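Shown here: the complex without one of its protein chains, the others still in place.
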Amino acid sequence: MSDAKKTPDSMKYRIPEGSAWDGAWKMALTVAALGGLVALGGAFMDPKRFAFSYLYGFVTVLTLWLGSVFFVLIQHLTSAGWSVSVRRASEFFVSGVVVLPFLFAPLIPNFKTLYPWWTTDKTGVAEAQEHAAAAPKGEGHEGAAVTEGEGEHSPAELIEEATLAKKSAYLNHTFFGIRMCVYFAVWLFLGLRLFRYSTAQDATRDKQWTVKLQGFAPVATILFAFSLTFAGFDWIMSLEPGWYSTMFGVRIFATSAVTSFACIILVTLGWKRAGLVHDEINTEHLHDLGKLMFGFLVFWAYISFSEFFLIWYAAIPEETIYFHRRWDDQSWRTISCMIVGLKFIVPFYLIMSRNAKRNNGLIGLGAGWLLAMHLVEIYYWIMPYYKPHAGVQWSGIWMEAGCVMATVGVYMTRVLWNMRKHSLIAVGDPRLSRALDFVNA
Amino acid sequence: MSADSPIVEIGETPLVPAHVSAAFVSDSVSRVTEQASPVGWWMVFGVALLFLGVLGLSVGYLVWNGIGSWGNNSPTAWAWDITNFVWWIGIGHAGTLISAVLFLFRQKWRTSVNRFAEAMTIFAVICALLYPTIHVGRIWALYWALPIPNQMAMWPNFKSPLLWDVFAVSTYFTVSLLFWFVGLIPDFATLRDRAKNVARKKVYGALALGWRGSNRHWRHYERAYLILAALSTPLVLSVHSVVSFDFATSVMPGWHTTIFPPYFVAGAVFSGFAMVMTLMLICRQVYGLKDIMTMKHLELMNKIMLVTGSLVGYAYSMEFFMAWYSGNAYERYVFINRATGPYWWAYWTMVTCNVISPQLFWSKRLRTSIPVMFAVSITINIGMWFERFVIIVTSLHRDYLPSSWGMFHPTLIDIGCYTGSLGLFFTLFSLFIRWIPMVAMFEVKAALPGAQPSHHHAHTEHAEPAHGALAVKEA
Partner (left out) sequence: MSEQAVSKRPVVYLAEFDSPDAIIHAAEGVRDAGYEKWDVHTPYPVHGMDAAMGLTDSGLGWIVLLCGLTGVTAAVTMIQWMNGYDYPLVIGGKPPDAIPSMVPIMFELMVLLSAFGAVFGMFGLNELPKHHHPVFYSDRFEAFSHDKFFVSIEVEDKKFDTQKTKELLEGLHSTHVELVEEEVS
């Protein structure tokens, strides 16, 4: 075959021993351990805050993972050739799926703190007690925190019991638990299959893997779309059980996509800096990733704005409450404005020009910036429910930092570990030469 | 040998047959505008003109007698007029999608289809613009919608979604027209250079603006094309989003839902692709362009219809789920009423046509069968019309109080205004087919195998780092 000279062998893109990337997983593990200690301390000091902080950490990881799955799926769906050399970067993030159920586990005893409907749901009292029994340590504190907070902590005063009762067919303990299991089953299935099929091709070069992945992608996409949407409803939207928005799933998707592009860009730049890959991932690929990141940033802005705008315009109290929580208090208003200004306007201009996308420093800065703002956005999603009406609780923010370090650290440990075990580029993909030849016209 | 050549083992096939060369493209596409039209063209054109006459009569009657000539009445104050408007605007969206979004995603196959689809966009938007214009009733006062100083010292209400529509749709029309014309310049030059008589030479020459294929021009031209594509992509999203705001900003069960903007966009793309498919199947048959618009093109378009049809299905299910989850009695009622109330037939027509029929395309055999795709494309067009009808009429016909309930009954003028718009569309489309190259020749040529210099050459020789495009080497 005439392409043979262009097709590198499967050992060429392995992380050599002694490289910074070889030991990176240890760093991630250290971060996770430190974060875990901080979080554990927090869990004893303020169990209620810990519940929200930990959910914040988990959602950060989850969105990152969901975005990566989307990137990989879309490449298979469109049989993309240009992206073959960067696809593996995203596949490593996908491979981190195995830690997600473990990361989720600490949330289970905290459901009653997090979700106001959990305690009004009369159908599952028995299970609630079961959960309480399963976590005897936190029980006393948590119970106290909930009762203490009841006065100001408000869904009950704002949302009639009647509304919650109408939702009990969906928001009840049993069904919630079943759905949780389904999501993780689907995600493990998708994540492992996408990663295993692709890495299996590295050594064998069997083109059938490409065919299989392309055949799998449409079904996987449907599973992905519905699991993402309903997991978002369950774990994030039901923090405010009276509120609802049909756009919510799309918003989660949009944020996740932006984040995953930022991650791919940062990881590939890191590989390049360490000399692990050279021209296989070049300015052309970064330019294209930059375009996609920019495009999805605009898409995210469009989705978020449309959602806000329709709720603002119609001004129905049960819907506007979502934004009142994030606007009435000056400190939350600052964060809302930050998201408009720093997550959209600044990076929009930063990475808009072609030259910025073709400059490793600038596109790296843009990606890092968006990743940092992602942390702010997830904060804005979750944390207003910790102490509604009380503003941002700056003084305890170390607990959120600890939880993010713990969750992201564990996840990255797994991701970086997998990087050591596999080729950094999907060398077995028959379209690799197309990616190597690729030029932005 | 090139990396772009198809890899058979993973199911890739060449886009066009091997005998298709640049000259073949010029000849087979230009020929359509140079020869006498086939009988089929005259038949379509004749029927289209007839319906254009119907439109003229209906609109004339409507303007003379007033909006009461339609079946619209309280509580269904909006009905076919807005249904048709949204339907046509939606059909228009495929053109921009193919020319802009697929361009940005570097889908080379779009080159055979885009000119065609862009023309369709422009004509569909013309049809769409008709309805808001005539539904104001006193069309001589239409300029009140524009920010023009007037004797009443009043300005338009910029908080009205209907005013955003004025801006969005007219911007969309203007930008689509510009995009289309820019794409046509090099092809007009081809027609000019092939012209055998003075009249053709003069007309096409004037339209070609003196294009001489200069690379100094291509450089700015390609950038302009890229920028127009980058602008059109959010524009196309915004247009149908603004159209959806007409409904979603109101406090009306079944209308006020936050997913409306992307849901309308997906539906628009879906219906637009179906219309492109219908027209393409006819044209490639009549004009023998099967080597340029190949089965592979058709198959890819069917896949996009499957995707967008599924997105629409996702939106339907979200709406239904949220109506139930919201616990809001009015929301719940509207959706149950849609499926089981007096308009159940419209609702189930919509679901069958839009969600179920494209699922046939999961099968490779069905999505490569011309009769099947023709039937499905027509079905989808019908289904998407019903979607808008269902949204508009079922939400309105049950007002909050049962005393204000009612049904909508179309009049002859309603029917005339709708069927007549098809006449307008096909009249314009027939004229386009007759006089303008229906395939973007220069773009097809650029995407042919062997049309671009081999990369090996471009990479190794004289790559000047200062000139961006090739500065890819790492130090």
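Note that the chains are named A and B in the order they appear, and that numbering of residues resets to 1 at the start of each chain.
By our rule, contacts are C-beta pairs under 8 Å (C-beta built on N, C-alpha and C of every residue); 3 or more make two chains touch, one makes a residue touch a chain.
Quantities reported herein were computed from a predicted structural model and do not represent experimental measurements.
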May I ask which residue of B:Thr340, B:Thr419 or B:Ser454 touches the chain that does not appear here?
B:Ser454
If the hidden chain were put back, which of B:Ile139, B:Ile227 or B:Leu412 would touch it?
B:Ile227
Of A:Leu37, A:Ala315 or A:Ala372, which residue touches the hidden chain?
A:Ala315
Checked against the full complex, the residue among B:Thr76, B:Ser112 or B:Thr190 that touches the missing chain is B:Thr190
Touching the missing chain, which residues of chain B?
21-23, 26, 147, 153-160, 163-164, 167-168, 171, 174-175, 178-179, 181-182, 186, 189-190, 192-194, 205-206, 209-224, 227-228, 231, 234-235, 238, 242, 245, 442-443, 445-446, 450-454, 457-458, 461-464, 467-470
If you put the missing chain back, which residues of chain A would it touch?
305, 308-309, 312-313, 315, 353-354, 439, 441
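The criterion applied here is as follows: only the chains that are shown with their structure count from here on.
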Go ahead and note the Å separation of the Cα centroids belonging to chain A and chain B.
35
Where on chain A is chain B touching in the complex?
2-3, 6, 78-79, 81-82, 162-164, 166-167, 170, 207-208, 210-211, 214, 218, 222, 225-226, 229, 233, 244-250, 272, 278-279, 282-284, 291, 295, 298, 302-303, 306-307, 309-311, 313-314, 316, 318, 354-355, 358, 430-431, 433-434, 436-437, 439-441
Given the complex, residues on chain B that touch chain A span 1-4, 7, 9-12, 104-107, 222, 233-234, 237-238, 241, 245, 248-251, 256-262, 310, 314-315, 318-319, 322, 324-328, 362, 455, 458, 468-474
